[in-house]
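I have a structure here, written as structure tokens, and I will follow up with some questions on it.
Only a single protein chain was left out; the remaining protein chains are all shown in position.
Here is chain A:
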Amino acid sequence: MSTRHDTAAPPVKEGGAAPGRSSAGPVSAEAAKKRARLSRRWQRDIKWSPYAFISPFFLLFAAFGLFPLIYTAWASLHQVELTAPTDMSWVGLRNYTRIFDDEFFWNAAQNTLTIGIISTVPQLLMAMGLAHILNYKLRGSTFYRVIMLAPYATSIAAASLVFVLLFGRDYGMINWALGFVGIDNIDWQNDTWASQFAVSSIVIWRWTGYNALIYLAAMQAIPQDLYESAALDGANRWQQFLHVTLPSLRPTILFTVVVSTIGASQLFGEPLLFDANKGASGGSTHQFQTLGLYLYEQGWVNQHLGRASAIAWTMFLILIVIGIANSVISRRLRASS
């Protein structure tokens, strides 16, 4: 029935419907009109229905992506308070210019950067190592892979709350363990570096397994004969990893770097819950307040929607800059290989 008859020209004898214009001659004017109309409908169908099929995404995007984006841009040019969101007063670019000397913004930007680095770099290195180990023939490898993905499947809230307890200053398990090696109690929440390290560790714990699985998948796609010939050339395991595995993983590494960078720049849940009582201020001296957190604090705690919108747009622009830098670097890398 449905074996592509619609795309092939049907036999001529049936109903005298020869394909194309060859039989156009004797058709009456009315039939021709009708046919032309139908044909127009078909053409319209062919032309427009693909758009209809992809439209759900774009409609959703327009409603939940584009409209908020544009509205946020509009709001960022006004003074708007959450208590009266329709009551806007025009302030031009003031919300943007004030960012330049807003020390809290730059503090948050710096925190985002440092937390981003100390969470992303170890995370990807560890993921690579883990993937390499899992790539060997192991008993129960599926078990290990599932275990690796478990943190990723845990909710941020649950994980962060457990980490808060682990990192407790007076009764936390980590300080208790450090006590055995003679290290005094560290104030994980209030010390700048300690708190940033603690927040990063939640991120690392959560995402290492995920990245390891991506690396593992890419490693398994590397042809075995590359390793064989490397072995024949006398390369040891480490040299094989360095000269066969890593170059083959280059696009995958780039992908994980991009995804982790985006994730790091939007870091929000972990620092918010790391000191839940201080709301969104990110610690008593804002020592682990990220940009996402600062945006939230301005919008929802302090109720300044205009300022929050301007921060959101500034973050967006920063992300675009990072994206461009990323693509330039990746093009360089590709050219050099």
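One rule holds for everything that comes next: a residue touches a chain if its C-beta (ideal position, glycine included) is under 8 Å from a C-beta of that chain, and two chains touch if they have at least 3 such contacts; residues count from 1.
Here, contacts and distances are computed from a predicted model.
The listed options are "Cell wall protein", "Sugar-binding protein", "Sodium hydrogen antiporter subunitF, ShaF" or "Transport permease protein", and the UniProt record of the chain not shown names that protein "Sugar-binding protein".
The chain that is not drawn here is touched, among residues A:114, A:190 or A:326, by A:190. Checked against the full complex, the candidates A:97, A:229 or A:285 give a single residue touching the omitted chain, namely A:285. Only one residue in the set A:145, A:169 or A:243 touches the chain that does not appear here, and it is A:169. Contacts to the hidden chain, counted on chain A, fall at residues 6-7, 9-10, 14-15, 17, 19-20, 31, 35, 38-39, 42-43, 45-46, 49, 52-53, 55-56, 59-60, 63, 79, 81-86, 102-104, 164-165, 168-171, 187, 190, 275-279, 281, 284-286, 297, 300-304, 306-307.
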